[in-house]
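Please find one structure pasted underneath; my questions will follow.
Of the protein chains in this complex, one is absent; all others appear in place.
We call the chains A, B, C, D and E, going by the order they appear; numbering starts again at 1 in every chain.
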Amino acid sequence: MPYIKIELTREGVTREQKKALIKGVTDVIVDVLNKDPHLTHVVIQEVALDDWGYAGEQVSELRERGITADKK
Amino acid sequence: MPYIKIELTREGVTREQKKALIKGVTDVIVDVLNKDPHLTHVVIQEVALDDWGYAGEQVSELRERGITADKK
Amino acid sequence: MPYIKIELTREGVTREQKKALIKGVTDVIVDVLNKDPHLTHVVIQEVALDDWGYAGEQVSELRERGITADKK
Amino acid sequence: MPYIKIELTREGVTREQKKALIKGVTDVIVDVLNKDPHLTHVVIQEVALDDWGYAGEQVSELRERGITADKK
Amino acid sequence: MPYIKIELTREGVTREQKKALIKGVTDVIVDVLNKDPHLTHVVIQEVALDDWGYAGEQVSELRERGITADKK
Partner (left out) sequence: MPYIKIELTREGVTREQKKALIKGVTDVIVDVLNKDPHLTHVVIQEVALDDWGYAGEQVSELRERGITADKK
């Protein structure tokens, strides 16, 4: 019985990306644990940039200074 | 000190239904555990259909194919 | 697709009480929202008294002073 | 590796207050645990008054009756 | 800034499986969202069978009746 919650900053995640996250994470769970996918739920929660703090600062402040979370 | 989080898909849940959920769940907690209701908090979180995955698919896709979560 | 998390202090909750919580909360969800119980998951998480804070104090301290969460 | 989630009722919390919450909570974590702030994430989740239950009632109902959560 | 919580029943998940879950889920996040893995945290929470309810019953009861969550 797995339940997975994905929290991420709201920065233009598309419906297709959400679909890929749900498919990809469910596949990992099913492959690694051999679980029935019909017992696997995934919930995505997008968080506004003012509401996520990193190292004591709002991510909205970091973004205004040009700091991103993108892979280098 | 109980805290209860209810996550459900956003599909037209009314204010009255939320009221009934909060009342009903609190009553269960108080009855089973004999807890003071003033120490019992219930939080409801509605989740958009694109953001809930079941068996690897977005619930929005399931609904488009006519698959519901209704009791049979 | 409901998922419910119940967090409560670890104070001798029995297996029978957990069974009653799961049954009771699921019944409320099914009754109020007309949801298929096979899509309803309930997770109970017991929290040690040192790990729950109320009004700025550990519950273990409150209990040592004779303050309980019991219904009056 | 700390992660902190702050859930509170949506009642006019300003961007400045969120900034102060993130800064203040991160400082507590860093001071008490000596953790690197770059490994400390804080997420704020505001909850609508209809969606928060206290003592079996929606907070929206309590507010309509003039009951607040303000410090006395 | 993604944070992922994986909740699953405590049924002999090995350290290697946890390692594979963390690696697999992080890869999905990084691939789909192009996020820096150093900003991606994954937390696994195992839940005792008495503490997970499905369709109103404890999973421990379901397992005693021979009902598993294994992929068919």
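Just so it is clear, a residue touches a chain if its C-beta (ideal position, glycine included) is under 8 Å from a C-beta of that chain, and two chains touch if they have at least 3 such contacts.
As the structure is a prediction and not an experimental result, all values here were calculated from the model.
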Among C:31, C:50 or C:70, residue touching the chain not depicted: C:50
Missing-chain contacts mapped onto chain E: 15, 18-19, 21-23, 25-27, 30, 37-38, 40-46
Residues of chain C in contact with the chain not shown: 7, 45, 47, 50-58, 60-61
Absent chain, residues of chain B that touch it: 1, 3, 41, 43
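As a working rule, only the chains that are shown with their structure count from here on.
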Equivalent of B-C within the choices B-D, D-E or A-E, defined by over half of its residue contact pairs recurring: A-E
Chain pair showing more contacts of the two, A-B and A-E: A-E
Distance from the mean Cα position of chain E to that of chain B, given in whole angstrom: 21
Separation of chain A from chain C, taking each centre as the mean of its C-alpha atoms, in whole Å: 27
Per-residue multi-chain contacts in chain A, two or more chains: 1, 3, 7, 21, 25, 30, 37, 41, 43, 45, 47, 52, 54
